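Remarks on the structure that follows.
One protein chain omitted, others in place.
Which chain is which? They are A and B, in the order written, and residues in each are numbered from 1.
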Amino acid sequence: MERIIVCLKPVPDPKQWDEVSMDPETQTLIREGIASVINPLDKHAIEAALSIQGVLGGEVVLLSMAPPSAASTLREGLAMGADRAVLLSDRMFAGSDTLATAHVLAAGCRWLGDNDLIICGNMSIDGSTAQVGSQLAELLDLPNIMHVIDLDLGEDGSMVVTRKIEHGFARLRGALPLVISVRKELNKPRYTSFTGILAAESKEIKVLSNEDLKISPEVIGIDGSPTKMAGIELRRFERAREKLDGSVDEIVESLAGRIYQYGII
Amino acid sequence: MDFTFSEREEMLRKAVREFAENEIPPKMEAMEETGDFPEELLKPMAEVGIAGVITPAEYGGVDLGYVARTIVLEELGRVCGAIPMAMQVHHMGCAVINDFGTDAQKEKYLTPLAKGETMGCVAVTDPSGGSDLLGMKTTAELKGDKYILNGRKCFITNSHTSDYWVVIAKTGEGPKGISAFIVDKDAPGAKAARKENKFGLRGANTGELAFDNCEVPKENLLGKEGGGLGVAIKTISETGRTGMAAVALGILTAVYEEAGKFATERVLYGKPISTLQAIQFYMAEIYSQLEICRLLCYRATWLKDHGMRCDNEGTLAKYYTCEAAVNAAKTGIEIHGSYGIMKEYAIQRLFRDAMVTVPAGGTGEIAKVVLARTALAPFKK
């Protein structure tokens, strides 16, 4: 194994989401004072990378598109045990949608060279689109598998991956290089050790701008993003308290409908 | 003056918090029930670096110093005071060997202690008294190449979970007649005797040690013969008291969080009780205590890390923080009303745990004796 890339997204700490407010003028979210943490599923991605590294060697590189302040979040990933980090940071990247983000990350992967495995968290906890993994793979022309809940490395260098499907799973065999997006069932991320924190202090966080990456401005940033924000509103947490009326049969019918709607059955 | 934590210290806090919040709660019920320390946590704690936080790197530790240790103990204590209680005494067992041990002793004992392969403690208190060191009755007599120990030690944290005890015993009379020994729990004539049944910090094991013609090899003398008083005082005042202070600080933090949570969630007269001024004043008291104690605890250990004396400051931090934790927990119970005395609510455990920190490492009265000495020193004629 030469190199495993873990795509990492710094996200606002979910414990502080109550404190988010919105600027009514600019229609943007105010997240001042809210700490950034590693997107929870990305920790599972780091764990997967580190355990594969433990068997097959190679280096584990964290890759992130974020403002320069994200360095401290990357430092936490390095403290978990990743070898180095690359932070893709440029004003031109600001406002990128998932496809534009994938363009930037793909350029970061290419900048790094040949990569055997790229691991993403299945989705970010804030945007929750779950789109970047597949889009990144497509732009790199690599196969990808999402919803990964188990991983086995074959003796021939192939990888047997178990992915979740509705009420079950599918097992697939893929050859490297490969992009996978992992779910939390895959593993239990290791705790950050003090030794890891000390070691991370001298690990490299390379910051690259678009001068290094030279991505066409037409596919990045707010202007290069095919999707545009047409409006945003804050939904304060309030339960619907919708009372179901009618006969018992009607209530049951409607209850079952809701339960289906929630994706349970 | 700089009152901020470094990025390293912030990361440390985050790392311990994540570990503590995930790993300790599943053990709490059993701890309360059995009064046993969950020994299976020792190894994972050592992997994170908790066991060897003050041990030098050459002996398998991370050597991060005492401010870092305070962060560690505070964060553990925020989840459950018993765990840092056991750890802080374990740290005393490490510090005492590091400060007074020979290279051979450090080599033999410190590395496994830092890696969580073994657990340690310091045993000073005799049934005849703890703070009255000269009045202790446990004796050690050199016979050939062995010391023969006789007597009992009581209220010893980690008594039954430790692999070695650092035991203070009399080798003569007067202040120069006290020595320290590393005693293997399997030494002939040594026994972890009675297990105590405390009402708080239940997951930290406390008990008696009994020595009946216990044979300790001569090379297990820690420091010089007759130097035991210094060994005991330095370890208790610098490592022990700052450690107890940090445990109490963790409990105090938990009190603040539990009280705040209850006050904002509990609705009476159609509004959270936190909108009532009586409750707001309670919260202000708890908050003030917490802030004051933080300053005391971190100042004492900052002094230690900067090579300055901290015995007075450590004693002050210990005395004040333990008292504050008790008072805040009592206030926390008042905020909870009748729920506060029910076992399902954490606040009553915090009260019990806080109470147990008070006599540990010297009661408030003993602390006042020390502090009075300092307070009156400038006026000495």
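Just so we're on the same page, a residue touches a chain if its C-beta (ideal position, glycine included) is under 8 Å from a C-beta of that chain, and two chains touch if they have at least 3 such contacts.
Criterion: contacts and distances are computed from a predicted model.
Trainee: From the list "Electron transfer flavoprotein subunit alpha/FixB family protein", "Cytochrome c oxidase subunit 1", "Putative outer membrane protein" or "Transport permease protein", give the UniProt name belonging to the chain omitted from this structure.
Mentor: In UniProt, the chain excluded from the picture bears the name "Electron transfer flavoprotein subunit alpha/FixB family protein".
Trainee: Per the definition of touch given earlier, which of A:L99, A:I119, A:I205 or A:I220 contacts the omitted chain?
Mentor: Going through A:L99, A:I119, A:I205 or A:I220 one by one, A:L99 is the residue touching the chain not shown.
Trainee: May I ask you to list the residues on subunit A that touch the chain which is not drawn?
Mentor: Counting only subunit A, the missing chain is touched by 14, 17, 20, 29, 97-99, 102, 125-135, 137-139, 143-147, 160-161, 163-175, 178, 219, 225-237, 239-244, 248-249, 251-253, 255-256, 258-265.
Trainee: Touching the absent chain: which residues on subunit B qualify?
Mentor: 265-267, 339, 342-345
Everything that follows uses one rule, which is that only the chains that are shown with their structure count from here on.
Trainee: Subunit A touches which residues of subunit B in the complex?
Mentor: For this pair, the touching residues of subunit B are 7-8, 11-12, 14-15, 18-19, 44, 47-50, 53, 62, 64, 68.
Trainee: Which residues of subunit A touch subunit B in their complex?
Mentor: Touch residues, subunit A against subunit B: 72, 75-76, 79, 191-195, 197-198, 200-201.
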